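All protein chains of the complex are present and in place, except for one that has been dropped.
So, chain A:
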Amino acid sequence: MSMLGAITSKTDGAYNRVKGIFASVSNDKSWILHVGVPTVYLILFLIIPVSYAMAISLFEYDPITLIEWTFTTEFYERLLLEEFYRGVLWYTVQLAFLVSICCVIFGYPIGYYIAKTTPLRRQLALFAVFLPLMVGVVARVYGWIALFAGNGIVNTYLERTLGLQFNLLNNTFSVTVGLFSLFLPLVVLPVYSAVDDMPDSLVPAARNLGANRLQAFLKVELPLSLPGVISGTIFVFVLTMNSVVTPKLLGGRTDLTLGVIMYDNAVMALNWPFASAAGTVLTITTLILIYLYFRFIKGRMGANQ
């Protein structure tokens, strides 16, 4: 009886909510603004260009007209079956993981510190985090080149002091450092805001209940700040997957990301269908990985409760 009651009251609630939506739609004309503007925006600036780019990928390449309107799956076959392109995709995914992990390892403590420190230090630290965002990516890449080159600042110093020379440029190391420095704020800021949103009394409460400082962090602060970590890592992951400039300028010949392949084909070779296919594979791979990430997190959260 009570269960039946619960079920009917639940459906009643859902029914009323749906009815409420319709009622508000029919009575209030503001929905045109709230629903219409974003829809038009998305259609114009996302759906049309992306669909067009994806559509191109299914047609043949012609050196003169660029696109020959004959259907083909040739470019997808090359991207997914040829050893070289599979290697590029795998490298891109590995790089995105590596950069995301580095950003969390360094970004979490920084964000946490900013949230916990005195207002003055917080201002300074936030300024320091924001400042690099004011400098363009190309300028920063050339900064790394000046630092890491064979006759750059780091190697010159190391040679004078230790007599050592390292190959710091045009390899995965320089690409990772470049992307890490670029995207670090994207983890720091959401972690900072998640930690800052937590009431100050939670840690004292946990300690009053017998947890030491570390246990209080692991059981209370860390789980409550995870949403910040999740949104930060998704930003970093997606942007690294799609990065072009940094791997192209700081990477070696083997540091090819799918983004670089896409860029080279679109801008250098003018093979638009192939570039579009590369972009499509990149987008779909990214979406699948983010979906798996969410599934994993949901599973972990469920297991905790």
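Keep this in mind: a residue touches a chain if its C-beta (ideal position, glycine included) is under 8 Å from a C-beta of that chain, and two chains touch if they have at least 3 such contacts; residues count from 1.
Quick note on the criterion: contacts and distances are computed from a predicted model.
Student: Report the protein name recorded by UniProt for the chain absent from the figure; options are "Molybdate/tungstate import ATP-binding protein WtpC", "Phosphoenolpyruvate-protein phosphotransferase", "Bifunctional protein GlmU" or "Glutamine--fructose-6-phosphate aminotransferase [isomerizing]".
Tutor: In UniProt, the chain excluded from the picture bears the name "Molybdate/tungstate import ATP-binding protein WtpC".
Student: Decide which residue listed in A:L202, A:L270 or A:I288 touches the omitted chain of the complex.
Tutor: That would be A:L202, which touches the missing chain.
Student: May I ask which residue of A:I67, A:I145, A:L158 or A:L224 touches the chain that does not appear here?
Tutor: A:L224
Student: Write the list of chain A residues that the hidden chain touches.
Tutor: The missing chain touches chain A at positions 199, 201-202, 204-212, 215, 219-220, 223-224, 305.
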